[in-house]
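Only one protein chain is missing; all other protein chains are in place.
Our next item is subunit A:
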Amino acid sequence: MSKSYFMGHYRMGNCTEKRLQTIIWFSTFSTLGVHDVHAGFVSVTGGSGSFVDSSFFLARRSIHPSVAHSRFTQQELPACKPILTPRWVISAFMLVSLVFIPIGVASLFASRDVVEIIDGYETHCIPQEFRNDKVKYIQTPGVKPCIRTMTVPKHMKKPIYVYYQLDNFYQNHRRYVKSRSDVQLRENKSENDVSSCEPEDIANGMPIVPCGLIAWSLFNDTYNFSRNNQPLTVNKKDISWKSDRDHKFGKNVFPKNFQSGKLVGGANLSSSIPLSEQEDLIVWMRTAALPTFRKLYGKIEVDLQKGEVINVTLENNYNTYSFNGKKKLVLSTTSWLGGKNDFLGIAYLTVGGLCLFLAMAFTVVYLIKPRRLGDPSYLSWNRNPGGH
């Protein structure tokens, strides 16, 4: 019986609806027990000069506590009903462009401030006579030194980050990513937990620490920098994430039986340094997202002046030639936004400009062809009797 009361009452309330007041709905909803709310019917008070273009409202009647709780069941909860009026469309686009263009300019300036030197060396560091069989060269044992020079184009403020960049190296391949044992890296007592590390799990009958393909393929080119015959020290401390050093790599886990199989995949690790201090390994084991990636090698803690020539003595040990990979050495400063990437700034400016153009276009359209509500064209979907 109560149901018919509410339905009947609702219907009665409808026809006495005239002008409404626009009230902020959330203040009245919970406290006043508003009765007979007509959420959804919108009317604007005031003339055309009124700034009240809001599209939500409440109607206040007498306060009736027993009715208040049924607003939920009667689907009369107060609501806002945003409608895409021309004003909203133009304002939205203008707002987006007004926000995006300054951010784009700021991002572009930040990116322009960053100085970056990139040197791809995988082809140049193979002596001329071995250019036809690079894989054979890289697999010959012994030191394979290479001298490169880099010129500083602009003043670079410390700290200057040294990265190595690899191309076409799928560190995100599923089987590669799986091939590690996190528990073995953390705890000394879980040394034998190598089940997920195949095929780099056991060598000579003993478990490998750290096991898995990721550790096995550790990058092993080394770089030594000098400027005017003065060596530049590269700080290799704190190049990994603190959480990795503290919680993922154990302080009492030492490399054991590492790279002792027939196939050596990368660098060797000193057995006397615990894993939590093997920062190169920690950086390498945080697998990259895409096939072209950089990893932090170290930091140079001095300024570099414009025009200085940096001599790099590097050891070309890592075999990227089997899979047509590329190796690059990168020196870069950073800004508040990170490294050098014009993309973000340009993208912001593009979208901001596009929105500005759309705002103008819509203003022109709304001025030239103002909307007429009484459009007598018939609804196309109502032409077929009961058809689709």
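Operating definition for what follows: a contact is a pair of C-beta atoms (placed from the backbone, for glycine too) under 8 Å apart; a residue touches a chain by one contact, two chains touch by 3 or more; residues count from 1.
Here is the rule we go by: contacts and distances are computed from a predicted model.
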Protein name, per the UniProt record, of whichever chain is missing from view ("Histidine kinase 4", "Signal peptidase complex subunit 3", "Phospholipid-transporting ATPase" or "UPK3B protein"): "Phospholipid-transporting ATPase"
So one chain is hidden, and I want to know which residue out of A:222, A:257, A:287 or A:363 touches that hidden chain in the complete assembly. A:287
Option from A:220, A:316 or A:332 whose C-beta touches the chain left out: A:332
List the residues of subunit A that touch the chain left out of this view. 1, 3-4, 7, 10-11, 14-15, 17, 26, 29, 38-44, 55, 75, 77-86, 89, 92, 96, 100, 103, 107, 116, 159, 161, 163, 165, 170, 172-175, 177, 182-183, 186, 241-243, 247-248, 286-296, 299, 332, 334-341, 343-344, 347-348, 351, 354-355, 358, 362, 365-366, 371, 373-374, 376, 378-379, 381-388
